[in-house]
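A single protein chain has been omitted; all remaining protein chains appear in their positions.
In this document, chain identifiers A and B correspond to the written order of the chains, with residue numbering beginning at 1 in each.
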Amino acid sequence: MSLSAIIECVFFTAEAPLSLDRLCELLHEFERDEIKAALNVLVQSCDERDSGIHLVEVAGGWQYRTRPGYQTYVTRHIKAKSAKFSQSALETLAIVAYRQPITRAEVEHLRGVDCGGVLKSLLEKRLVKILGKKDIPGRPLIYGTSKEFLEIFGLKDLKSLPTLKEIQALEDVPHYERQEELPLGQVGVSEGEDLPLLFEA
Amino acid sequence: MSLSAIIECVFFTAEAPLSLDRLCELLHEFERDEIKAALNVLVQSCDERDSGIHLVEVAGGWQYRTRPGYQTYVTRHIKAKSAKFSQSALETLAIVAYRQPITRAEVEHLRGVDCGGVLKSLLEKRLVKILGKKDIPGRPLIYGTSKEFLEIFGLKDLKSLPTLKEIQALEDVPHYERQEELPLGQVGVSEGEDLPLLFEA
Partner (left out) sequence: MHPGREGVQHHGRDVEPALLDGIGESYSVHFDKFDGPMDLLLHLIRKNELDICDIPIAVITRQYLDYIKLMKDLNLEVAGDFLVMAATLLQIKSRMLLPQVEPEEGEEEEADPRAELIRRLMEYQQYKEAGMVIGARALLGREVFVRTCSDPELLAAQNVEGPLEVSLFELVDAFRILLARIPAEHFHDVAAAETFSIADCINEILSLLQDRTTVQFDELVRDELTRERVIVTFLALLELCRLKMIRIFQEGHQGGIWFVPSVTQESVADSLLTSLE
């Protein structure tokens, strides 16, 4: 009975990711260093053999999960959660994740739209949580992302969110040089000219 | 992506033992013989590496289970499984939090049911505590929330509890959304015209 086998059992039966601290607490008869080493053995063991599951770090802990790509088979016998996020939910979630703690008014200023409904549904899905109240007049509620957010999106911690710079680098839209002439000619509108029909009676 | 990795994922996520027949049904694009062989690979793989779990045949099917002998470790952690709140506990706790100091009779008046058992379990969980006795006939006990309550919900103090108004406000539709016509229409802009004076600095 090796320590890594013990740890494997513990993870196998755990309902949520377990942090190294928690693991050390549970397996108090072992040294932290031993546990760390055994954990490494398990992580490598999954990677070495061609395994369908792996031990990953999420939400500040470790958890066995199926590797991405097997969902076609897995969902044949268990129901996939219809984890469908609308663009506005994802946007709001991103703003809360990157800017937390943040108030509803701040989210709305950034998005330019009312976000009450989206925030409420994110709260109901437990992806966002109320952190408390801000010490400014009116004491508005402040929001942040939850542990479930990290778990569902498979993030180790908030620091492992892609940085906004990285995201910009991913962007495929080329950046246009400042140009003198804008492609206005094509649309036949020029500065200061006509307003649209919108407000005609 | 090997067949055995696929089968590993399927077993990993299965709620009950799966028979070979059922497995063949689920993985209909593979031959029964292939599946049988892959199953053997998985059984052997667990035995070869010193693993804490194994794939065993139980109740007419196959299932991953922890090997006997690891219970000591596994149960430690299962016992510490996080407790979910029942709706009645949550309701009672909410009443105590928002209406404290409050007596049992008052809680029951609001909930319309006996709350002795729920209050007791909240007291045992140390979320609720007794603040004293009310100076009315019968001298009923008065309840309030505890310091642990604040800790669990990450609140600085009771004043930081979000109010109902604040939660309801999330559903409020912004007042301008209902209006039929854009007030800009009044300024009488039409195609080709110049801008109205409305926006003068």
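Heads up, the rule we're going with is that a residue touches a chain if its C-beta (ideal position, glycine included) is under 8 Å from a C-beta of that chain, and two chains touch if they have at least 3 such contacts.
These numbers were taken from a predicted model, which means no experiment stands behind them.
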| item | value |
| --- | --- |
| Absent-chain contact - pick from B:S2, B:N40 or B:Q168 | B:Q168 |
| Contacting the left-out chain in the complete assembly, out of B:S19, B:S45 or B:Q100 | B:Q100 |
| Hidden partner interface residues of chain A, rising order | 12-13, 63-69, 71, 74, 78, 80-81, 83-95, 97-98, 109-114, 123-124, 126, 129-130, 138-139, 146, 151-155, 161-162, 164, 167-168, 170-171, 173, 175-179, 182-184, 186-198 |
| Residues belonging to chain B that touch the chain removed from view | 9, 12-16, 65-66, 71, 74-75, 78-85, 87, 90-91, 93-95, 97-101, 109-112, 116-117, 119-120, 123-125, 127, 129-135, 141-142, 144, 146-147, 150, 152-155, 157-159, 161-168, 174, 176-177, 179, 182, 184, 194-196, 198-201 |
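One rule holds for everything that comes next: only the chains that are shown with their structure count from here on.
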| item | value |
| --- | --- |
| In the complex with chain A, residue positions of chain B that touch it | 1-2, 4-10, 12-15, 18, 26-27, 45, 49-53, 64, 66-67, 69-70, 73-74, 76-78, 80-82, 154-156, 159-160, 162, 166-167, 169-174, 177, 182, 184-185, 187-195 |
